[in-house]
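Coming up: subunit A.
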Amino acid sequence: MGLLDVKDVNKRFGGLQALGDVNLSVAENSVHAIIGPNGAGKSTLLNCLVGKLIPDTGSVMFAGRSVLGRKPYEINQMGISRVFQTPEIFGDLSVFENMMIPLFAKRDGAFRMHAFEGVTQERGLIGEAEKMLDEVDMLDKRELHAGSLSRGDKRRLEMAMCLIQRPKLLLLDEPTAGMARADTNNTIELLKTIKNKRDITMCIIEHDMHVVFSLADRITVLAQGTPLVEDVPENIKGHPKVKEAYLGEAA
Partner candidate 1 sequence: QESGFTNAPTGDTVTLGFNVPQTGPYADEGADELRAFELAVEHLNGGGDGGMMQTFSEQNLDGSGILGKKVEYVTGDTQTKSDAARASARSMIEKDGAVMISGGSSSGVAIAVQGLCQEAGVIFMSGLTHSNDTTGKDKKANGFRHFFNAYMSAAALGPVLEGLYGTDRKAYHLTADYTWGWSQQESIQSATEALGWETVENVLTPLAQTDFSSYIAPVLQSGADVLVLNHYGGNMVNSLTNAVQFGLREAQANGKDFQIVVPLYSELMARGAGENIAGIPGSQNWDWKIENQLGERYKGTNAFVQSFGKKYGFPPSQAAHTCYAQTLLYADAVTRAGSFNPCAIAEALEDFEFDGLGNGPTLYRAADHQCFKDVVVVRGKENPEDEFDLVEIVEATPVEQVTYEPDHPMFSGGSLGSCNAGA
Partner candidate 2 sequence: MLGLGKKDLGLLAAVAALTLLAPFLLNPFPSDSSLAQFNAGYPDLMQRFVIFGIFAIGFNILFGLTGYLSFGHAAFLGVGSYAAVWMFKLLTMNVIPAIILSVIVAGLFALLIGFISLRRSGIYFAILTLAFAQMSFALAYSVLTPITNGETGLQIALDDPRILGVSATADGSIPVTHLFGLEMRATEILNLGPWQFQFSAGYYLCAAIMLAAFYLSIRIFRSPFGMMLRAVKSNQQRLYYTGLNARPYTLAAFVISGMYAGLAGGLLASMDPLAGAERMQWTASGEVVLMTILGGAGTLIGPVLGAGFIKYFENIFSKLNDNVLHGWFAFLPDGLENAVVAIIHPFVGKGWHLTLGLMFMLVVIFLPGGLVEGGQRIGRLFRRKRGSEERAAQQTPAE
């Protein structure tokens, strides 16, 4: 029994079987990578985990509780945070405010009226937000409009927003896509330290094999909606089927 157990999940879009009998178990405090060709169903699987999509059949258990049928915010409150493939941030708010919102969500739950206190009075939370911004090297952009950040920075911001919630399970959908190589390396380091420092489980989708092989404890290869193989990284690298379907010359 892992922290996350996906059993026999199926999802169809019209005539397309996007997910077929997916079984997946993510062990606590591990980094589990999901790789696979474009259109394999990776993002769809993630969508089923966070309540954006409801699978046609199958079950998804998180820490012993089913997530199916729950609203996205309930699932997040259970301890799952997600970084999207195309950055989802609060574009009209400042970088700093973007960091405060997940903090409030963490502290106050899904809804709480704080209509009279000022945001600026929340000293403790502000400190936390600034610390996190510093960690992702964005403290100098604190007051910028998040919408006007460059794409790499938006990604980083989104990741910081998820991390600051200290989720039990962090879902990352191509977190380093479009990031400069140097920053990709920094991100790898960041995720590594976080993993070591905190008790956190990660599920990561990436096409950048450098990232995958530096971080993952286990890798599931998904192709056409079904898991092809699941194994430790070393074995995946050499796997002929994976090479053919996915890795090409990169391996």
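Behind the choice of candidates: all candidates are chains of the complex that A comes from, given by their letters.
Here is the rule we use: a contact is a pair of C-beta atoms (placed from the backbone, for glycine too) under 8 Å apart; a residue touches a chain by one contact, two chains touch by 3 or more; residues count from 1.
Bear in mind that the values here come from a model prediction, so they are computed numbers and not experimental data.
Of 1 or 2, just one candidate touches subunit A in this complex, namely 2. Note for the complex: subunit A touches candidate 2 at residues 50, 71-73, 76-77, 81-82, 84, 88-93, 97, 100-102, 104-106, 108-111, 113-122, 161, 165.
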